[in-house]
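Every protein chain of the complex appears in place save one, which is left out.
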Amino acid sequence: MTEFEMKLKQVTKAVSRGKLSRRDFMSYAMSIGITAAAANTMFATAARAEPKKGGIFKYGSGHGSTTDSLDPATWTNGFNFQFGKSVMGAPLTQLNPKGEVTMHVAESFEPSDGGKKWIIKLRKGITFHNGKTLDASDVVATINYHIGPDSKSPAKEYLPGVTSVKADGPDTVIIELSSGNVDLPYGFTDYHLSMYPATDGKIEWEKGIGCGPYVLKSYEPGVKLVGERNPNYFADTWFDGIEMITISDVAARTNAYLSGEVHFIDRADLKTIDMLKSAPNTEIYNQSGPTPYTAPMLCDAAPFDNPAVRKAIKYAINRQELVDKVLYGYGKVGNDNPIGSQMKYAIDPQPQHTYDPEKAKAILKEAGIENLKVDFSCPPNAAYPGALDAALLMQESAKAAGIEINVIREPDDGYWSNVWLKKPWSMCYWGGRPTVDTMLSISLAADAPWNDTHFKSPRFNELLVQARSELDETKRAAMYAECQQIVHDDGGQIVLMFYNFVGALNTAVAHGELNSDQDSDGGYMVERWWMA
Amino acid sequence: MHPVLRTVLQRLGLGIVTLLAVSVIIFSSLEMLPGGYAENVLGQSATPETVAAFKRDLGLDRPATVRYFEWIGNALQGDFGSSYSGLSGSMKRDVSATIAPRLYNTFFLAAMAALIAVPLSLLLGAMAALYRNSWFDRIVNSVTLTTIAMPEFFIAYILVYVFAVKLKLFYPNSTVSIGTPFVEHLYRAALPAITMTLVIIAHMMRMTRAAIINLLASPYIEMAQLKGVSKSDVIRQHALPNAWAPIATVIAFNLAYLVVGVVVVEVVFVYPGIGQLMVDAVSSRDMPVVQACALIFAATYILLNLLADVVSIVTNPRLLHPK
Partner (left out) sequence: MNTATTPVRTIKARRSVFENIRRNLKTAPLTAWFGMIVILLYAICAIFAPLLAPYGESEIVGKAYQLSSAENWLGTDQIGRDTLSRLIFGARNTIGIALITTLLSFLIGGSLGVLAALKRGLLDQGISRVVDAFLAIPVLIFALMMLAVVGKSLINLIIILALLDATRVFRLSRAVALNSVVMDYVESAKLRGEGMGWIVFKEIVPNILPPLITEFGLRFCFVFLTISALSFLGVGIQPPTADWGSMVAESKSLISFGRPAPLYPAAAIALLTVAVNFVVDWFLHKTSGLRDGH
């Protein structure tokens, strides 16, 4: 760091602690050769940098439905996933902006026996909103609620192979697994797994009482949630209160933002984002997510059972065009690796699958295939907004490679139960998962219920199981790298693109470094952001 | 028996038949829709096992006829069941409790819009008939036609843009809760009420005008004019009483629209009414909630039309004393 930078850092730090006035900062900044406009921006940024308590944060969400409930096992959307992450709930662990796991309700996770047995120590002195002290029995009941045989909770997938959950005194929980899982602490960052008070081994979620940063004041599903800061919260949180409002219509959401009714909206309208950008006091929230839009081909259905066909199609799609036209540039091209580049152990497999119709032609010719015609089942929006547009663009680009794609328009209603997993080639998306292991296990493992490509590579499955209990970081990284390479080369999953989480944030609200694993700062928005 | 009373009783009886028919239509439409409740709630994450578990819990694994008759049996006893969305846990979400606050909001907004729109459209319609083909007539006609010809969300967005985003006189969204005070509720619901007034006023005003003009050619009106009765008295005392039948029909239709047709306005203003609830319930196939909403809509419609028919009979002596 140069001397200039050092000095600048010192003064901005002074500003952020409120020790330096705007006038003093400006005169200093201009004396070292920074223009007035730039200095002004720097002051504003610096003054927002230090978190402080106060204010009511209002959030306009594009998610939430009247059929939602407080039952954590039913949470699936972008509104209620925040309940468990940082509204009423608090899970055992959290993710930091780098994607690493940090302790939260738990104080420590100790593995033994190759990850087959875990001893979890709980943080002492945590109380629920009703005053009850959290102990190991609550944690055991919460976990059992999700993994029990009658449970419909999606949290099951994050805790594979758990055979027993036992309390050992008030502050210790012991978990045993059928096979080793080094990633168990990551699994516990899942929003379904926030802790609830229990009596006689049964948790009570009905009143929304948890041990998280906000006490539930009122909740009308599909309308509004009002929360008040939990004065006894065991970690830091800044807002005095929060209001989360469901505004499903994007234009209404934009209006609510423009008129100052809410501080933050998610799912901004990409078509008008340039106009939104120039609204006063606006910061565009733009985080590239680990959520791929995919076009899965069934590897055991003709003609996709021929690896040459799969490879040729991968080269016959103009992914850059998809990102530009379907995501309006707010996204990243896919390279047939479902693991987002921001995740731990992610690699960028080579060769890059870019648009190369000549190469696609050559591959087909070599395999002796002429006039390739394939059916592509696609819904207008069910898989993701603009899925049909993407399919039509793919149809155009594949023509140059001599591949005729017959796009079959499928209805949005019932798409997941009638088309996906059933038709040879369809559209799909995947939500972000905290670890490479879960991401690969749910969609590509041979016995996974959502193996939407019928991908059955023995080497891949062997590596996946080995890596799960491998404690040596380097060896583990190598195993996952090989897994990703196999999927990239042979898989039926065409990873078209990764979309960004795009929203608009009023500069009255400040934040630190952002999580990009999920929208709304990874779901930690209401806990981590503050009023500038 | 008095003919009006007889009609009312007869219509109420038929109304119940209509409600039954509506419940059958809605139930069978829901059954025909692709995908069930379990598939829709679970979406992409559905597996055959979880779908089966959901169906077992909700009793959806039984034949459709059994489920329908069970539901209708309970409904006839006043029990509309529980929303599917609460059944997966230990807490039941009573349909009546889910709907009640939404219903209040919807009727609140409908009443507000009706109180503005109905007197205004009758007045404008009568005036337009009185001064037909004058500039007043043409301007009222063009303005109301223009407002009716705009998609309602377009009018709504324009109002929001002008009054909420630019002038900041009103809230851009009308989110109200159970505890919202009456005055704030009025204030929050103002923009949606104005939107709906603009949407329905032309229809009622034009029918009033048409019905009156249609009668002005009748011999008895000419007679009254020849007698030297003033123009406004001709309309008030001679034309209007005979024009009520078509006007009442159109008013009933528009009042029903205020209750059942507002889903778009609700979406734009984020107003928690019953239309949005029903659309959400349809898309998740939450049968008890859809059925309850549909029956409420149907009952509203039936009662308003009964009222319109009673008005027609009372104002037409030929119908009141049939030969």
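By letter and in written order, the chains are A and B; residue numbering begins at 1 in each of them.
As a working rule, a residue touches a chain if its C-beta (ideal position, glycine included) is under 8 Å from a C-beta of that chain, and two chains touch if they have at least 3 such contacts.
This is a predicted model, so every value here is computed, not measured.
Between the chain not shown and the residues B:9, B:25 or B:223, the one that touches is B:25. Residue B:141 is the one among B:141, B:175 or B:284 that touches the chain not shown. Taking the complete complex into account, B:249 is the one of B:85, B:105 or B:249 that touches the chain left out. Listed here are the chain A residues that touch the chain not shown: 250-251, 254-255, 258, 269, 271-272, 275-276, 325, 380-381, 411, 413. In the full complex, chain B touches the hidden chain at residues 14, 17-19, 21-22, 25-26, 29-30, 32-34, 131-134, 138, 141-142, 145-146, 148-154, 157-158, 160-161, 165-166, 202-203, 206-207, 210-211, 213-214, 216-217, 245-246, 249-250, 253, 260-261, 263-264, 267, 275, 278-279, 282, 294, 297-298, 301-302, 305, 312, 316, 318-319, 322.
The rule we apply is simple: only the chains that are shown with their structure count from here on.
Considering their complex, residues 65-69, 71, 73-74, 76, 150, 152, 154, 205-206, 218, 220-224, 245-249, 251-252, 255-256, 258-261, 411, 413-418, 420, 428-429, 449-450 of chain A touch chain B. Interface residues of chain B, counted against chain A in their complex, comprise 33-35, 39, 41-51, 53-54, 83-86, 88-91, 93, 98, 101, 157, 160-161, 164-165, 168, 171-173, 175, 177-179, 267-270, 272, 276-277, 280-281, 283-284, 286, 289.
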